[in-house]
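Note that this complex is displayed minus one protein chain, with the remaining chains in position.
Order of writing sets the labels: A and B. Residues in every chain begin at 1.
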Amino acid sequence: MSGIRAVHPPRPSPGWIRYRRIKSAIGWALAGTALLILSVAMVQILLYVFLKGFHSLTPKIFTEDTVGVGGGLRNAILGTALLSGSAMILSALIGVAAGLYLSEFGEGRLGSLTRFLSDVLVGVPSIVLGFVGYVILTVWLRWQFSLAAGAITLAVLMLPYIVRSTELALRRVASGIRESAYALGCRDHQVVFKVLLKAAAPGIGTGILLALAISAGETAPLLYTAGWSNYGWSGHLIHEPVAYLTYVIWSFIGEPFHSAHALAYVAAFLITFVILLINLLARFLIASSPHSRL
Amino acid sequence: MSKLRTRPLVRLTALAAVVLAGLCALAPVPVQARTTHLIETGSTLLYPLFNLWVPTYTATHPGIRITTEATGSGTGIAQAVAGLVQFGASDAYLSPTLQRLHPGLLNIPLAISSQMVNYNLPGLNRRSLRLSGPVLAAIYAGRIRDWNAPAIRALNPGLPLPHHRILPIHRSDGSGDTFIFTQYLSFSTPVWMNATGYGTTVSWPAIRGEIGATGNPGMVQALATNPYAIAYIGVSYRSAILKDHLGQAQLENRAGRFVPLTGSTVAAAVAARAPHTPPDQSISLVFAPGANAYPIINYEYVIVKEHQPSRRMALAIRRFLEWAIAPTGGNAPSFLNRVGFAPLPAQAIRQSRRQIVKIH
Partner (left out) sequence: MWFRRLLAVFSLLVPLVLLAIAVFLTYYAWPAIHYNGLDFLWRETWNIGNQYANPVHRHGETVMPGARFGILFLIVGTLGSAFLALLMAFPLGLGAALFLSEVVPHRFGHLVSFFVELLAGIPSVVFGLWGIVFLIPFLGHHIFPVLAGMFPFIPFLARPTGSGYGLLTSSLVLCLMIVPFIAATLRDALRSQSTEMREAGISLGATRFEVATRILLPGQKTALVGATMLAFGRALGETMAVLMVSGNALNYLPHNIYSPISTMAAFIVAQLDSALADPTGMAMRSLAEIAVLLLVISFIINGAARLLIGTLKEHTL
């Protein structure tokens, strides 16, 4: 009897290996092309908006209000800051509290319901919120086009983002910290305010900033709630329309006048620039946090 | 550890403070104690005129602010009805149903406008095509499809019309321009009247390649970027049409003659039709009789509520409207000529005044 022969797995033929290598190379080439296409599109859009906008940028933009289809954008810059700012305050107050509940005490039915529905609310098209805002706030409550109507509609839009990002940020705080705080005899609110919020601050801040960026770029929910005004805000919460930058882009690019186009480009430049800045800031915030996992 | 954690927050707060300070620097408007803010929205046709009026008027009336917005006559009417704006600009008068449902609503003519029928026919834009109501109705109903169709050739003998599909452009928003254009089609073509009728929004027959555009500006852009297209555009956008070297048609009037859009043809139509204006000023000036009358002209209305929330507001509205219709004020040629509008005739001014004094 001959000895046991070593069983070799069938060796793949060199041709077969080459075929697979080529196939892989083609695969990577295609994948790389996909990335290239995306990057080129991204750079093209940004360059286009920045160059066109920068070209029309003058000091007048910041110092004058819009007059018809000319003038500056002071009213719109202030209005966007006001609308998004007040929406942020509103939704951050509610959202952080709700996020706290979900992460700390939300294991029950209410918690999972809220979690599920806020994930659904994220996906509701913003125009649906705008439509409801118009019918309820603008018309039914007779607030007319106003800061209050616009800001509340935006706040509803931002709310689920803040709820969920707050919850996720808090969940990343090591449970040992909580346990030690409770062991030291802290009450719920002391644990939350003195320990958890501090520890999760970068994560919560990032979530709020990203929601702010989203709200600043929105148009559809504001068209029929904030209206439009050629003047800076006069201090009224209701009965007084507010200007905002995205309106200028949407409305003025359709006008056949050069001055209108110039304003639309500048508005697009400003809003894109600010949103990118906020995004960068949010990244920076999360990256500098000791709990960062990104 | 805790210092390290809060640092980003501190930095963020500092940054927010800087941004806020910057915004405050932009903001130092001494808000006048008693400013009245009037909001105008609606007709894109009236919008350029309002934009000429407002800087002049507010310069001499310091307590008044006027915001202007181009949204379409449908919005103008609806938001004036809802009380969201003080002035709803509209190229169309209020429908009888709306007047019945909202008795305190006034439509007050501010000026007279007209409508062009424009086209983008490469090589032929300098020649003024002749078009009639029935031919336009057939184009917009899809029965005439090509530029060299027999019906168009018959109106324009000798013109080298291309064998190319016509792209009809219509307004997709609620529009007074649609209202007067479809009135022209309805009054001149019974088939159109029965099938589609007129209104600020109509159910356009579906045609291959047709384009919906938003506002007069959208119409101009759609026409300029689409060779072989045809569109109806308000006269205040004539400079944009000329700049883009687009064609402008002569239209067949009620007397069966083809007339270009000029000061004298508009004046002839006004003279023929305006004297019939009823006290509430709801009247169509479209398809006026007279050999020299241009067929598509209309009153530019502003829709105002008779009853205003405060006397101050009512006074501000009355004063502005009085100024707007005065031949030495807003109806001065220095304003109207720049948008191609015609001034209100004396009788219409008297009627408008009688309506304006009702605002309280």
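Rule of thumb we're sticking to: a contact is a pair of C-beta atoms (placed from the backbone, for glycine too) under 8 Å apart; a residue touches a chain by one contact, two chains touch by 3 or more.
What you see is a predicted model; the values in this text were computed from it and never measured.
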| item | value |
| --- | --- |
| Sole contact to the chain not displayed, among A:F62, A:Y101 or A:Y182 | A:Y101 |
| Candidate in contact with the missing chain, chosen from A:N75, A:S146 or A:T246 | A:T246 |
| Of A:I89, A:V135 or A:L237, the residue in touch with the unshown chain | A:V135 |
| Selected residue (touches chain absent from view) among B:D173, B:E252 or B:E300 | B:D173 |
| Chain B, residues in touch with the chain not shown (by the definition above) | 71-72, 74-75, 77-79, 81-82, 95-98, 101, 165, 167, 172-174, 197-201, 203-204, 206-214, 222, 225-226 |
| Absent chain, residues of chain A that touch it | 12, 20-21, 23-25, 27-28, 30-35, 37-39, 41-42, 44-46, 48-49, 52, 94, 97-98, 100-102, 104-106, 110-111, 113-129, 131-132, 134-136, 156, 159-161, 163-165, 168, 187-189, 192, 207, 210, 213-214, 216-220, 223-224, 246, 249-250, 253, 264-265, 268, 271-272, 275-276, 279, 283 |
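The rule is short, and it goes like this: only the chains that are shown with their structure count from here on.
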| item | value |
| --- | --- |
| Parts of chain B lying in touch with chain A, wherever the complex brings them together | 1-2, 4-9, 12, 15, 23, 26-27, 29, 31, 35, 37, 39, 47-48, 50-52, 54-55, 65-70, 82-84, 214-215, 217-218, 220-221, 237, 240, 243 |
| Sites on chain A touched by chain B in the complex | 62-63, 67-69, 74, 77-78, 81, 138-139, 142, 144-145, 198-199, 201-202, 205, 209, 227-232, 234-235, 240-241, 251, 254-257, 281, 284-285, 288-290 |
